[in-house]
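With one protein chain withheld, the remaining protein chains of the complex are depicted in position.
Per-chain residue numbering starts at 1, and chain names A and B are given in the order in which the chains are listed.
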Amino acid sequence: MAAGSSVDGTANSAGIEAVGLVREFKKGPRAVDGINLRVEPGEIYGFLGPNGAGKSTTVLMLTTLLPPTAGTAKVAGFDIVSEGPRVRSAIGAALQEAALDPLLTGNEHMRLQTALHGLGKAEREERGRELLARVGLTKAADRKVGGYSGGMKRRLDLALALAHQPRILFLDEPTTGLDIQSRTALWEEVARLAREDGVTVFLTTQYLEEADALADRVGIIDHGHIVAEGTPTELKAEIGRPTVEAVPCDPGERERTAGVLARFGEPGDAGTKGAAVLLAGGGTELAEVVRALDAEGIAIETLQLHAPSLDDVFLAKTGRSLEGAEEATEEADDARAEAAEAA
Amino acid sequence: MNSALTTQVGQLARRSVIRTLRQPAQIVPSLIFPMFLLAVNSGGLKSVTNLPGFPPDSYLTFALAITFMQGALFSVINSGTDLARDIETGFLNRMALTPLRGAALLSGLLAGSLMLGLMQALAYLIVGLAFGAELTAGAGGFVVIIALSVCVTVAFGTIGLFAALRTGSGEAVQGLFPVFFVFLFLSSMALPLNLIETPWFHTVASINPVSYLLQAFRSLLIEGWEPGKIALGFGIAAALFALGMLGASSALKTRLVRT
Partner (left out) sequence: MSPADRHPTAGFRTVARAVAWRSIHNFLNNKALLIPALIFPLFFFASFAGGLSAVGNVPGFDFPSGYTAFQYCFVLLQSAAFGGVFTGFGIARDFETGFGRRYLLAATDRRGIIAGYGLAALARAFVTWGVLTAVALVAGMQIGGSGIDLVGMYTLAILVNITATLWASGVALRIRSIQAGPLMQLPVFLILFLAPVYVPLSLLSGWIHAVASVNPVTALLEAARGFISGDPTVIGLAFALGIVLPIAFAIWSRGGLRRAEAAG
């Protein structure tokens, strides 16, 4: 599809397109400063950036909860400003806060959500049962949400977002604060939704591994701008090739080790004990490197593969690493929060 | 379209009632506190009935009207803090993503106030009568007092909703308690208007709508059927309700800026 052209604008579309999206707060900085993005139907799009970068503000605009200051966007083929209700009927959202009522049970939440979306009584009950089962909350469904763990709340949040079978799902930092198990379970469900149900997923995260593991394409945002966009592999390849570093058991074998590695690419930066090479063919050549060293009879003490990460991508594009970027944007974050309150 | 609105109101009303019933911390103080003050005030101010011109012989009967107003005060705080919590937790955003209408949201939320108002009114009246308060208007008056109390409670509930939507903070809503408590005091709460001697206080109490709400309750308890006073009481409750809903609707439009 040609750049700049819109996705299919009919009611059957399940894509997202934003052109020059801006959100300014009164007396504050621009939280979102001209974002262009396109998400294809059925894609999982990861929106990666540090705290205060503008991820949640972008999500609030795309889900029609915050009008943009400038720019346009279409979600599911509907304009977010002039066709808000139609956008909302096509999307589901699990926002940054779990947004649950601690006094209601899981079942009561589901009943309320499905009823508000206009599902009939019989359909509400069936849909509720199905979704709660899908997220593993059948047994806890009659317990008040106030007693749920963080992981259970997130799962219920996801189930509620799916109550009306949306074509597009917005997930705003869905695994923040969750343990590894809960996080993995949520990833699996999100991947399944996209793969089997064809749901388009717009996922914001500050976790590199989440974007790496889930997203088909990643957009990296910093200070309200998208600084890089592409598949995780493409983005990392832009930065550099993976490096293999090998330290032989016998320090005297260092030169021979370097000689073997040299067959696979340019020499890399190694410490005083080993040798390194920038793999010309990428990380898949690692097995070949091991076989070559073995064939030469060189015993290796340690072998390490250093692959560029999305943090390296962020560093290359912004001059800061993703972790460091959190501190730097703290001020901007506070300013935005104050401005939002004043607005 | 109408059936969708009815469903929305019904579901939200159901949630509001369930939430209220599941929060004893909301219900118990609103029942106990006014009745405690009734006991203390009717004991402490008993001698006031000796003042020439004081209407009934029993200060308990006179003071019983105050409990309904204090109950209404709790309605401001309870409805407001519930909605403020929805705003703070993001639950309002969740509802905003549905086809929910603002009018349905506000109406549904007031269901909890209505139910609480009913419980309070029954409790105050039954306990008051059990301890010797008079109800000159009889069985019919009982029903009218309950109805008036429910109307007043719901009307004050709209003020709580307005405060929650305007501030988005439960703490700010709670901060209204002393403000409204004081508003209650600056009325004919403790003495009838004709016995308030301090000129500025008499002026303030005369223009305070709470004085006329109290008058409506007292007319049924002390005098019997005074249609003018009763109608004025219902009229003030209706006016407060209209103003409160107007303010809440306007604040909701700002709070719920969805496109």
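Note that in this section contacts are C-beta pairs under 8 Å (C-beta built on N, C-alpha and C of every residue); 3 or more make two chains touch, one makes a residue touch a chain.
Just so it is clear, the model here is predicted, and its values are computed rather than measured.
J.: Would you mind listing the shown chains in contact with the chain that isn't displayed?
T.: Hidden chain contacts in the full assembly come out as B.
J.: Kindly state which of the options B:L21, B:V127 or B:A190 is in contact with the chain not pictured.
T.: B:A190
J.: Given the full complex, what residues of chain B touch the hidden partner chain?
T.: 25, 29, 36-37, 39-41, 43-48, 50-51, 175, 178, 182, 185-186, 189-191, 195-198, 200-201, 205
Here is the rule we go by: only the chains that are shown with their structure count from here on.
J.: So, what's the distance in Å between the C-alpha centres of chain B and chain A?
T.: Roughly 48 Å, centre to centre.
J.: Note which residues of chain A are touching chain B in the complex, please.
T.: Residues 63-67, 80-82, 84-85, 87-89, 91-93, 95-101, 103-104, 108, 111-113, 115-118, 144, 160 of chain A touch chain B in their complex.
J.: Going by the contact rule set out above, which residues of chain B touch chain A in the complex?
T.: 4, 7-8, 11-12, 15, 18-19, 22-23, 86, 89-91, 93-100, 257-259
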